[in-house]
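Yeah, one chain of the complex is gone here, protein chain that is, but the others are all in their spots.
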Amino acid sequence: MDHTKTPSAPNSASQADVPLAHVVELRILLTVFAALIMLTAITVAVSYFDFGAFNLSVALGVATIKATLVALYFMHLRYDNAFYATIFVIAVGFLGLFLGITMLDAVEYYPDVQTWQQSTR
Amino acid sequence: MIDLDGLYSLAELPLLAQTGGSFWLPDAATKDPAMDPVFYLILAVCALFFFLVVGLMGLFVVRYARRPGVKPQKTTTHHTLLEIVWSVIPLIIVGVIFYQGFAAYMEMQNAPSGCYEIRVTGRQWQWVFTYPNGYSDDNLHVPVDLPVKLTMTSTDVIHSLWIPALRVKMDLVPGRYTSVWFRADKEGTYRLLCTEYCGDEHSNMLAAVVVHSAEDFQEWLKGAADYLTTLPPAEAGKILYQRRGCFQCHSTDGTAGTGPSLLGIYGRTHTLADGGTVVVDDNYIRQSILEPQAKILAGYQPVMSTYQGLVTDDEITTLIEFIKTLK
Amino acid sequence: MTQSQEPPPAPRDGGNHDAAPLAHHFDSLKQQYDSAKLGMWVFLITEVLFFSGLFCWYAVFRANHPDVFVDGHHFLETPLGAFNTAVLIFSSLTMALAVRSAQLGRRAPLIGLLSVTLLCGLVFLGVKTAEYRQKWHHRLVPGQARIEYFFSAKRTDGVSAPPAKEFLPEGEGQAQYRQYVRQHLAHAGEEILTEEQLQGRIANLRSFMGIYFTLTGLHALHVIIGMGVIFWILVGAIRGRFGPRRFTAVDLVGLYWHLVDLIWIYLFPLLYLIH
Partner (left out) sequence: MATTQVEPVPDSYLTDPRGLRSWLVTRDHKRIGLMFLVLISASLALGAVFALLIRTELTLPGGQVVSTGAAYNRLFTLHGAVMIFLFVIPAIPSSFGNFVLPIMLGAKDVAFPRLNLASLYLYVVGMVFFLLVLLLGGIDTGWTFYPPYSTSTATPVVLAVVGAFILGFSSIFTGINFLVTIHTMRPPGMGWFRMPLFLWSLYGTAVIQVLATPVLAITLLLLAVERVLGIGIFDDKLGGDPILFQHFFWFYSHPAVYIMILPAMGIISEVISVFSRKHIFGYDFIAYSSIAIALLGFLVWGHHMFVSGQSPLVAMIFSALTFTVAIPSAIKVFNWLATMYKGSIELTPAMCFALNFIFLFGIGGLTGLFLGALATDLHVHDTAFVVAHFHYTMAGGVLMAFLAGLFYWWPKITGRMYRVGWGQLAALVVLIGFNLTYFPQFIIGARGMPRRFFDYTQLVQPDPDFPMLKPHPEFVYYQIISTVGGFLFVGGLVLVAINLIGSCFGGRKAPANPWGAATLEWQCDSPPPRENFASAPEAGDCYDYDDLEYDEQAQEYVKLP
């Protein structure tokens, strides 16, 4: 009744024909691989041009696309229970939280470090 | 070994008389410290909820104590409105507390313009307060009624400056500046302590805050550095030896402490940790004070941190003269 | 729930290699598989947060000292990094294919694919070693003096003190080192450096190499662990331990290996490409 959906409904029957997991098609795996290699080539190529502040965003953007591909297809997140994807995203969210606030603070107090460095020079 | 000197006879001790202030907070050296009302506000909230919770708990324990044959009464097991009420009321209360704390904090953070500026350096384990005229002292002297801003840093590990009477506290972080400001409104002498753990003598890293009247302060500042010029160098060095905290690590009677005793070292040849030797002369002593890590004496840890910027050249000369007299 | 749903004890520990043995505290294979998989995902989360510390360190330094990274990346070989990225991605593919083979119960391809994955891991480590050796040669490894001291006879001769926790080597090594840094920066188009500027550059390099070695070192450690477990399932595959209803171990190791790949996907641009 108030069963929330979880990876396995508790004590589900053990019939031999319950599939354990989805088998990903060969074609998809190969396509993803090709895409990953292409994206790698693109970031490397792009890194020789200077986009100023955008360099970081471009590099990280491409990396994120690649990471998403790996997670969705190689790691089966696309086909598995959505719960895995959820917790993975949550984990990345916590990474962002940690990194974000710490960085916010470090950038805020940095001027005090700089004045110190200038005065001791 | 029990040290009974610290004990006072009970008769001598009306519990709070010695430091004054209220039951909870020490006597303040400022008029209307911004923190105090917030403190009492929170205290009131705490008392209220503590007595509410523990009172109800006690009441229920007595009133509904298990009695033979008496069954527990049926009540509902959930009541959403009630839950919302006892979530929202505390939420409002903590909202008020946050705001009060924040407002007082901003007042304590933002220094007014025209502050008298003093530089503070913390090192293991002493305070050095440097005045605008370049003189350094190991106690904090400030004029009354004038906002004072302390710009602070540390030469070794993290320290923290706390003046309970002024309700200010701020860490001294190596490699950067931090600051606090305050305005003392009452003349007198107050405590200053280090509240960030910083090693062996952390609890002895103390100083006094002396609040002078405006004229006294100027006079003090003029006269304070006098001993360097009026006394013979060796005697001035002796005072400095105290004030800069050398005595904490170096005895003058031959017993080794954190650092070697300085008794009779002048002119001797010492073995260094890397196997070399060095003759103790003026230059070596000067180097030991300014760049202690350059030559480490065998058998000691490299824990002495630099006095660069904390002693002037003239002061080093007096220290050397003083060390020469230790025989 | 009734007892009768539990399979009778006999098939529990195999005899039949196609289905995994069911541990005594689980009711069904599906439950067992899902538990294992969820456990692995939760473990991967701990890995993500483990690396979050490193990324946070990187981000704070990058925000406050961008110059560190500009200088530092002159000292890395982008082609080698790119090559290693490709190798890892390829190994990820073979790993994914290996999982697929296990699921389909194809033993020979499984063995082959796992071997290739393992080989890719070796290549990756080989290239990393080459890079590290080069850095060692130019005395760019953090704490190099201390490491040398530790492995030298000096440690026990009772006279020598351990070197300071400085990056710079002592003695004549230092002159050589400065020369190298100067040359290298000149290559990048920064020829005239005053002594003070050079000092600053050296300090920057010290920070950068600290980050570079810690990040890639910990990643390499994960690669090694990953190779260890791949080797373990390879042995299992050779012994025919996996089948269509018995591929949990392969699947979980695969997930781990992909995560290691995923982290490298970020490390590569962050260290080699950004300037």
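Chains: A, B and C, in written order; residue numbering restarts at 1 for each.
Just so we're on the same page, a contact is a pair of C-beta atoms (placed from the backbone, for glycine too) under 8 Å apart; a residue touches a chain by one contact, two chains touch by 3 or more.
The structure displayed is predicted, hence computed values, not measured ones.
Asker: The chain left out touches which of the shown chains?
Answerer: Spelled out, the missing chain touches these shown chains: A, B, C.
Asker: Which candidate, B:P147, B:G199 or B:G264, sits in contact with the chain we can't see?
Answerer: Only one listed residue reaches the unshown chain, and that is B:G199.
Asker: Which of these, B:T30, B:S136, B:S160 or B:S251, touches the one chain of the complex that we don't see?
Answerer: In the full complex, the listed residue that touches the missing chain is B:S160.
Asker: Looking at B:D171, B:D185 or B:D216, which residue reaches the missing chain?
Answerer: Only one of B:D171, B:D185 or B:D216 touches the chain omitted from view, namely B:D171.
Asker: Spell out, residue by residue, where the missing chain touches chain B.
Answerer: 1-8, 12-13, 15-16, 18-19, 21, 23-26, 34-35, 38-39, 42-43, 45-46, 49-50, 53-54, 56-57, 60-61, 64-67, 70-73, 75, 77-79, 82-83, 86-87, 90-91, 94-95, 97-98, 100-106, 108-109, 139, 156-158, 160, 162, 164, 167-171, 173-176, 178, 189, 191, 193-204, 206-208, 210, 239, 242-243, 247, 301, 303
Asker: Please output the residues of chain C touching the missing chain, sorted low to high.
Answerer: Touch set of chain C with respect to the missing chain: 1-4, 23-26, 31, 34-35, 38-39, 42-43, 45-54, 56-57, 60, 64, 142-143, 146-147, 164-167, 203, 206-207, 210, 213-214, 218.
Asker: Which parts of chain A face the unshown chain closely enough to count as touching?
Answerer: The list for chain A reads 1-4, 6-8, 10-11, 91, 94, 97-98, 101-102, 104-106, 108-109, 112-113.
In this text, only the chains that are shown with their structure count from here on.
Asker: What's the distance between the Cα centroids of chain A and chain C, rounded to whole Å?
Answerer: The mean C-alpha positions of chain A and chain C differ by 17 Å.
Asker: Can you list the residues of chain B that touch 2 or more other chains?
Answerer: In chain B, nothing touches at least two other chains.
Asker: Which residue numbers or ranges of chain A touch two or more of the other chains?
Answerer: Each of 113 in chain A touches at least two other chains.
Asker: Would you tell me which residues of chain B are touching chain A in their complex?
Answerer: My answer: residues 153, 175-178.
Asker: Within their complex, state which residues of chain A touch chain B.
Answerer: Residue list for chain A touching chain B: 109, 112-113, 115-117.
Asker: Where on chain C is chain A touching in the complex?
Answerer: Spelled out, the residues of chain C in touch with chain A are 1, 5-7, 19, 22, 27-31, 33-35, 37-38, 41-42, 44-45, 48-49, 51-52, 55-56, 59-60, 63-64, 78, 82, 85-86, 89-90, 92-93, 95-97, 100, 103-104, 245, 247-248, 251, 254-255, 258-259, 261-262, 265-266, 268-270, 272-275.
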